[in-house]
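Below: one structure, written as structure tokens.
Note that one protein chain of the assembly has been removed; the remaining protein chains are unaltered in position.
A, B and C label the chains in the order they appear, each numbered from 1.
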């Protein structure tokens, strides 16, 4: 599964994208978030306030704790500021 | 005093403008209208429905029976349709 | 700025002229009104716009001053043509520039609504059959203008 990071999340994590093999116990979005935060202090800090993080699953906004079955691409990013 | 007519009022009256010497008994706008309507059937018909006539005195819209003292220019025209 | 002219204008060039060399502008809204092939009647071929020279300019100045007073605008422009125009030609242009998009949008809509009900212009439609028709006042235009009272 591909994970994308944009804007300050990208610069803070020092990473624009990564490809991960999901451990078997990670079934839903919340599981993935816990998995990422458990990596190190940088990830934990970046995802400490989920109010300032938006999530897209296969390029569609999600706000629920969706299943990751069959998902190809997840993106984490700050609220958008285009226009 | 100059009187201007625009749009269908101009074509109906066959006149874009005229200069008239006001008779002494014509003091207000309503007096002028009666004076014009008394001229002939064409003027009477043109001014028969004042709901479809707008009036500007010295290039300012008026809706009241204003005094004509010192007035240089009166215009009669249909509701505007620009833009 | 207000301009009343018979000549055609170029919307893009006018927008550019208003915004060039002003780096405080974040939002520019333009409205262009064109001669379309149906209006009061069908098969409109051309329009002739009559106006009241002198009063037209005064009314447009007043309307622009109201907008500049009501919204936070960096600049504004109204161009209104008179004379004969063919199908697809631009009749009127309103451009508003502001730091903020809501001011630019609202002011442009206000300028058009007021111009439609206050500026002394009259449209004569020429149809393909050769007949002519003075365009009638629209109640929707009156209602649109009232919402700014």
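Remarks
By definition in this document, a residue touches a chain if its C-beta (ideal position, glycine included) is under 8 Å from a C-beta of that chain, and two chains touch if they have at least 3 such contacts.
Values in this document were obtained by computation on a predicted structure and should not be read as measured data.
Among the displayed chains, contact with the absent chain in the complete complex occurs for A, C. The chain not shown here is touched by just one of C:8, C:34, C:65 or C:142, and that residue is C:34.
In the full complex, chain C touches the omitted chain through residues 10-13, 15-16, 19-39, 87-88, 99, 101-102, 104-105, 108-109, 112, 140, 144.
Interface with the hidden chain, as seen from chain A, comprises residues 4, 6-8, 10, 56, 59-61, 75, 77-83.
The rule we apply is simple: only the chains that are shown with their structure count from here on.
Just count the C-beta contacts per chain pair and the biggest one is B-C. Each chain gets one centre point, the mean of its Cα atoms, and the points for chain A and chain C are 49 Å apart. Mean C-alpha positions place chain B and chain C at a centre distance of 27 Å.
Contact with two or more other chains is made by no residue of chain C. In chain A, no residue touches two or more other chains.
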